[in-house]
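One structure below.
Note that one protein chain of the assembly has been removed; the remaining protein chains are unaltered in position.
Here is chain A:
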Amino acid sequence: MFSRALRTNRAAPLRSNAFSKAALVKRTVTTDAASAHADKDSVPEDDVKPFQVHLSDESFETYELDPPSYTLDTTKKELKQMYYDMVATRRMEMAADRLYKEKKIRGFCHLSTGQEAVATGIEHALTKEDDVITAYRCHGYALMRGATVKSIIGELLGRREGIAYGKGGSMHMFAKGFYGGNGIVGAQVPVGAGLAFAHKYRGNKNVSVALYGDGASNQGQVFEAFNMAKLWNLPVLFGCENNKYGMGTAANRSSALTDYYKRGQYIPGLKVNGMDVLAVKAAVKHAKDYATAGNGPLVLEYVTYRYGGHSMSDPGTTYRTREEIQRMRSTQDPIAGLKQKLIEWNVVSEEEIKNIDKEARADVDKEVAEAEAMAVPDSTPQILYEDIYVRGSEPQFMRGRTTDENYYY
């Protein structure tokens, strides 16, 4: 889609959108993760034996908070899984892209191509007892929370075996520990604080991760949620996925302060390179420890980039240049970045990583094909009216388009 790259390098103006000039002089979070390293000799043979990797010293920036450790304990198995997860997410999003263009997917469809490291990194720092809630760019999160590719693509295709039985579509997916999939910009943020409230009410040592975009960060209710979360010390990790554009409006055209991690004011903040899955995992792990220790919320900012348009109807090129997109893809891609590191650190051979690529693509393609073969829901009143209310608690009937079509439970 963006193959016709132009020549000039527009990196400088892009950066000035997201980071203050003063910050550029000091150590800053960039989306360039090149300086991360691991001591090759310390990488064990054993897939599950822990070892340390050193994160890029540009991974984090903090606000009223000690930075996370720049070393991350991991295993070869986990690194390979992270790589697999990102490749599978992208493959699934590309399948959605194709199906949309084939007119098999209706309505809105927001893809996270380019942003895979955020969902993957967050998931690898959480347990299934933690909660995630996000906005409408939700396919990757649903996959990471344990939904199958088949059920996600099936939902996009409006199939009966889709994750929401064909009732939710692209923006509304739910799974254990995953609360959507929400279509109203910013409304999921106080709801996410409520998930954290429930953890606190029950005395669980778990967190809720409430994600929103740089566009949503200006919604009033985001600040309302900040206030209550800090007031009541709720274990919520607010997370601004800053992909630099809220629809077609650049961050600096919508936000008086584009340092989104500082926007909690009285809540400490942590900016993290959202194109580096290892940095994301380290940041969220650190943040989870902080929140579950009773310190209350944090505001994280994942600096990332969306390769495609805001949704499928947006070519994504009227408000940014093709060369900007091309530069991000070619220099800061989260998948290529991790791949390069894994090979460099001898975690995997080139052969092995090709096999992971193949495996992930084959797995996704197989499930996409299965999803395409699934049946659509029967167009019957029974299916139309099911689940408006919890089963057994329905009113006597729901009104149809005419009284003849009234549906009696």
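FYI, a contact is a pair of C-beta atoms (placed from the backbone, for glycine too) under 8 Å apart; a residue touches a chain by one contact, two chains touch by 3 or more; residues count from 1.
Everything below uses one rule, namely that contacts and distances are computed from a predicted model.
Q: Not counting the visible chains, the remaining one has a UniProt entry; which protein name from "SKP1-like protein", "Trafficking protein particle complex subunit", "Pyruvate dehydrogenase E1 component subunit beta" or "Rad17 cell cycle checkpoint protein-domain-containing protein" does it give?
A: "Pyruvate dehydrogenase E1 component subunit beta"
Q: Of the listed residues A:T75, A:T148 or A:N227, which contacts the missing chain in the full complex?
A: A:N227
Q: For the chain not shown, which residue from A:F60, A:Y100, A:Y179 or A:Y212 touches it across the whole complex?
A: Residue touching the absent chain, from the options given: A:Y179.
Q: Can you name the residues of chain A that touch the chain not displayed here?
A: Where chain A meets the chain not shown: residues 131, 133, 162-168, 172, 174, 179-184, 187-199, 201, 208, 220-221, 224-225, 227-228, 231, 386-396, 398, 403.
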